[in-house]
Structures are given as structure tokens and as C-alpha cells.
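Here the structure is laid out as C-alpha cells; the discussion comes afterwards.
Only a single protein chain was left out; the remaining protein chains are all shown in position.
And now, chain A:
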């Protein structure tokens, strides 16, 4: 009988990393079984036999699968008499070898055969990953999807705006349905709570504008024009724009997250079944709160920014506050204030609508709430800036330069 041992020194492998890792927790019976799997090929009565030994479990398989794969047929029998223990992974390795070589199993343990049969019954190809799509195809697909998405979003936003108008009209016709408490509560959340952060931000912006402006204007010896710069810029543009960005970040996102969560927990559906219109109860109070608060907040932001500018002028340009205020009254026309105050409520409508609209679009899961909140803020800020450009053209056309 000729015997070929493949990988004879593999008994040493039993002391390898696996044994060390597993040893401390094994009880006596499993410790005895913890022998690395091994195979030997031999010829018995003219037939090729693969004799397996040791522990055929995932921890002790080592390179056995590769060695079994390397075995060339024909093999008549796989002998399992020396196998101490087998798990389904060992059984699977045997199953695929049997399938490939057409060998039969010889074993004195019916458990082993049962296990191999059990994994054999579920042998069916399963895709691990979704089908591969070539990059160019994916990019084209994504672009198309994005275009369709922005189209439907814009359309949806328009529809939502219409829905809000209808709800407003309904409330005007039935003033009893107006939720004054909800609105006043939003006033606090949207307006009063934002005073601190908007004030600080505007003060710093005022300082930065004045400082940067004065550095440039000094080259022409016209540092006094810093006052024009700060005054006109903050009232016309910066006050309202920075406030809009801040409110979109604070309140627009909060609206999307609140309404999105309410959609998920089916609160919105419950409201509908009770006969309360979510548009009137949820969207209208929030929209109204932002529309009322935006002009107030942006006026406040402009004033604080001017104070910041005045502070810098007093400290580094030696322009006393009295002079600063007098000069301000001369150079800033009153229509600059109107420009800011007209834009503010319009921006408010956009922020509230984007927040509420995205919130109401949530359907599936918690992850979507996060995505919708992000797009609410991005959309609001983007639309505010686009509209601001239109306003700039419009006011020039009107002659309010």
C-alpha cells in the first residue's frame, strides 16, 4: 500500500494561533477535539481514497479547503472515520468536493452524513452583491435621476405652496380654526430663541465688513466711506441674507425633522382620520411664524451689524459713534430699509415651505428623515439666494439704488 501524506507536519499546526486563541475557553471534550483538520490520499484495493482526520470546523480547517480543491480525480471514497468533529462549514467543504469529484462518503458516524446532506439540500447559487453596472452607465443614470428629481421637487414645492394658500384661505373663511397657540409657540422657537446666535453672528459680520472695507478704502484716503459700505450693505443685503441662512439652518431643518418623524410614527395620518388638516395644524402655524419673524429678525440683525461696524469704526478708525450715526442718517436712504424688509417675509415663506414640504415627503424610514432634513436646508438656502438675485434686478429696475 503506497501512502502519500500531504502536509505531514500539519500536526504542529494544532499549536498554531487558533489553538492558542481557543484553548482557554474550551471545556475538556472540545479541547481533545481541537486537532487541525488534515487529509491523506491513499490507494486501497486499487481505489483512491482520501482519508480525512481531525476537527473539520471553521476554527481548525486552516488550508484544508484549498488542499481538497487541489486534489485531482478520480477519487472513489472519502473516509471520515478519523474525523472527530464537523460543523456545517466543514460539511459544506466536503459537499462541494464530493460534488466535484463524484466520490462517495465512508463514515461510521451518521451525524456527519446527515450534516452533509443537510447543507447539500440548500446548495443553490446566491448572488452576493447586486449586478455590476459599468461606471459610465451609472453616471448617466445618476444624472438622469437627478434631473427628474429636481423637476419633481420643484413641481411638488409649487403644489405644496398652492396647498398652503388653500389652507390659508380656509382659515380666513373659518377664523375659529386658526391655531393661535401653535403660532405663538413657534414665534418663541423661531424668533426669540434665535436672538442670541443671530445677534452674535451679525455683530461679528458687521466688524468684518467694516474692517475689510476700511483697509481697501484707506488706499483712496476715503475711510469715511466705510460707513456707507456698512450701512447700505447690511440693510439691503447682509442682514436679511444672513438671517435667512441662520433661520433655514435652525428652523427649516427642525420643521423637516419634526414633520418627518411625525409622518413615520403615523401621527400625521392619525390627524387626518380625526379630521384635522395637517396643512392647517402643522404647516400653516410654522409658515406664519417664520413669515412674521423673518422681518423682525433681519431688522434686528441689521441693527446689530451696524453696531458692530460702528464699534470697529470707533476703535480702529477713530470715528466717534455720534459722527457714525449722523453720517449713517445722511448716506443710507430709507428705501434701503424697505428693500430688506420686503425681502424678509418672502424668504421666510421659502424656508418654511422647503422645511415642511421635505418633512411631509418622508415615507420609509429614519434614514430618510436625515436626508430630507439636509435637502430642506440646502433647498431653502439655494432658493433664497436665487430669489435675492431676482430682487436685486427688480429693485434696480424700480429705481431703489
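Heads up, the rule we're going with is that a residue touches a chain if its C-beta (ideal position, glycine included) is under 8 Å from a C-beta of that chain, and two chains touch if they have at least 3 such contacts; residues count from 1.
Methods note: contacts and distances are computed from a predicted model.
K.L.:
Pick, from "Carboxypeptidase-like regulatory domain-containing protein", "Iron ABC transporter ATP-binding protein", "sn-glycerol-3-phosphate transport system permease protein UgpE" or "Pimeloyl-ACP methyl ester carboxylesterase", the protein name that UniProt gives for the chain of this complex that is not shown.
P.N.:
"Iron ABC transporter ATP-binding protein"
K.L.:
For chain A, which residues reach the chain that was dropped from this view?
P.N.:
21-22, 24-27, 57-59, 61-63, 65-66, 87-89, 92-93, 96, 114-115, 118-119, 122-131, 364-365, 367
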